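With one protein chain removed, the remaining protein chains of the complex are shown where they sit.
First chain written, first letter: the chains are A, B and C, and each begins at residue 1.
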Amino acid sequence: MSKPSSGNPTARLEAFSDGVFSIAITVLVFNILVPRNLPPDKPLITALLELWPSYLGYLLGFFLIGIMWMNHHNLFKLVGRSTHMLMVFNGLLLLTIALVPFTSALLAEYLPTAQAQTATLVFNGWGFFVALFYNLLWQYMSHKRRVIHPDVDQKIVDAISSTYRFGPVFYLIAMGATLFGTFWGIAVNIGLAIFFALPLNAKLFEGD
Amino acid sequence: MSKPSSGNPTARLEAFSDGVFSIAITVLVFNILVPRNLPPDKPLITALLELWPSYLGYLLGFFLIGIMWMNHHNLFKLVGRSTHMLMVFNGLLLLTIALVPFTSALLAEYLPTAQAQTATLVFNGWGFFVALFYNLLWQYMSHKRRVIHPDVDQKIVDAISSTYRFGPVFYLIAMGATLFGTFWGIAVNIGLAIFFALPLNAKLFEGD
Amino acid sequence: MSKPSSGNPTARLEAFSDGVFSIAITVLVFNILVPRNLPPDKPLITALLELWPSYLGYLLGFFLIGIMWMNHHNLFKLVGRSTHMLMVFNGLLLLTIALVPFTSALLAEYLPTAQAQTATLVFNGWGFFVALFYNLLWQYMSHKRRVIHPDVDQKIVDAISSTYRFGPVFYLIAMGATLFGTFWGIAVNIGLAIFFALPLNAKLFEGD
Partner (left out) sequence: MSKPSSGNPTARLEAFSDGVFSIAITVLVFNILVPRNLPPDKPLITALLELWPSYLGYLLGFFLIGIMWMNHHNLFKLVGRSTHMLMVFNGLLLLTIALVPFTSALLAEYLPTAQAQTATLVFNGWGFFVALFYNLLWQYMSHKRRVIHPDVDQKIVDAISSTYRFGPVFYLIAMGATLFGTFWGIAVNIGLAIFFALPLNAKLFEGD
């Protein structure tokens, strides 16, 4: 009924999502503020080192959004058609992604204060929500193979389903670790980033 | 006369539009400001809860731009060629879209004040303008099927024409509701978002 | 020597350029600042009306970048291959485009002041530079048909060459008009935007 589309049926959905992901990840840099009004005897390098909470907030935000983009990229490789509800569930996920620069800024601002634990809880808690909306999206995609391309092996779909169940659990663990102290909340977070970056996770998606 | 283009004749028009939509929707987060200079006895969590007007402004802005992107996506699936005036009318629409982060910031700033009603009127009024420019764009596209792909069924075109007539009306209703109180103006707005997200609206566009 | 690329040889160059254009045009909204700390008896609507210089700066910036995007879009339809120097000249053009949000903010800030004329001169003068770098890019593209696709009629190339010569002239006129007063500088600018939007300009590029 529409014009004969050649190629990828979710091209624009992916382009729009890539836009949101890349903007959210790039604007994280705005949370690192150039030190101003330094006292004359304070070396710039000291002032830059004191910005470590901002660098950490940048790194954790970058890891979170980056991991989510990789997952998004991998999931959409399996999609064979675009539907209204796919756009809606994808939109809800982007809504959570676009808020990460805020939780990351919050973390950077409050890490060196007495309220560091609250800020870390919020950051990790938001990561939990992001993972939850991922599962919602995948649930919609995979249920009865609603939008899955016919050529995709059902084994792949099942493998992702069983792996994705752990996503929110990981971030719940990060939240739980935060209750033992800010340090642990951040350590688990970094651990998650390293874990996701490892080649182990490649097998599931690359499929070669 | 130009190089033989394979594929989508409006690829770049869509890419540029996707850029504007995704940036406008992602920068909404800048309207949520990290609380600073908290008094020492004030818990961060309280300060975060007090930001509810910012979260609401973010949500409403996200819904408005998100709905408009879905409509844009659906309309351009029907386009078979690119013209100068298509770029002009599309540009005028983007001009209204790119201003939404401002009306959304205005809403967030004035919701907890005595001037909440004015801010809500402006936000909904601007939504009305956006819907109006959508109609202008669609009018241009559909009149004598100017840029509609030959393979698109005229029934689809007519169905969209009769549906789109309601777009500005919906936002007029949201403006009218605001006159009864800020709460109603926002409630209608959220209602619109839920309405557009429902699978009901899928039938028109998916066409399978 | 590289992998066999199917489709558009300048796809990424266009994607990167579309990114810069769409970001530059969307961040113009940041120059419109939500009024804060209103005196209690001042209606919000009055404060919003007083923002007219910001709206005007937004409009003129949007028109300038929008026109330039349309030209960019039209030129690259003629390109048949990508070269190192094409990327360099295109990069120089983007360098001037990405500065427009600054000249637009300057205009908005100084329009209601005694230095409005200087700000308008700078805005129009920068438009002149943008047009100049366009000509540089086109010069590179068209000279001996360096990167022009073989299927493009030489008449099209010649027609663009003779039309583009006027681009910088138009902005010189806008600069000259500013010397007679800020009003005239802005009027010519708006006139240019309307002129470029008119269907007259469609013939050259659409080629149907």
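FYI, a residue touches a chain if its C-beta (ideal position, glycine included) is under 8 Å from a C-beta of that chain, and two chains touch if they have at least 3 such contacts.
Quick caveat: nothing in here was measured; it's all calculated off a predicted structure.
**Student:** Using the document's contact rule, name the residues of chain A that touch the chain not shown here.
**Tutor:** 6-8, 14-15, 18-19, 21-23, 25-30, 32, 34, 36, 38, 40, 43-45, 48, 58-59, 62, 66, 69-70, 73, 76-80, 149, 151-153, 156, 197, 199, 201-202, 205-208
**Student:** For chain C, which residues touch the unseen chain?
**Tutor:** 1-7, 12-13, 15-20, 23-24, 27, 30, 81-85, 87-88, 91, 94-95, 98-99, 101-102, 105-106, 109-110, 114-115, 118-119, 122
Operating definition for what follows: only the chains that are shown with their structure count from here on.
**Student:** What angle, rounded to the nearest 5°, describes the rotation that places the Cα atoms of chain B on chain C?
**Tutor:** Going from chain B to chain C via C-alpha fit gives 90 degrees.
**Student:** Residues of chain A that touch two or more other chains: which are they?
**Tutor:** Not one residue of chain A touches more than one other chain, so the list is empty.
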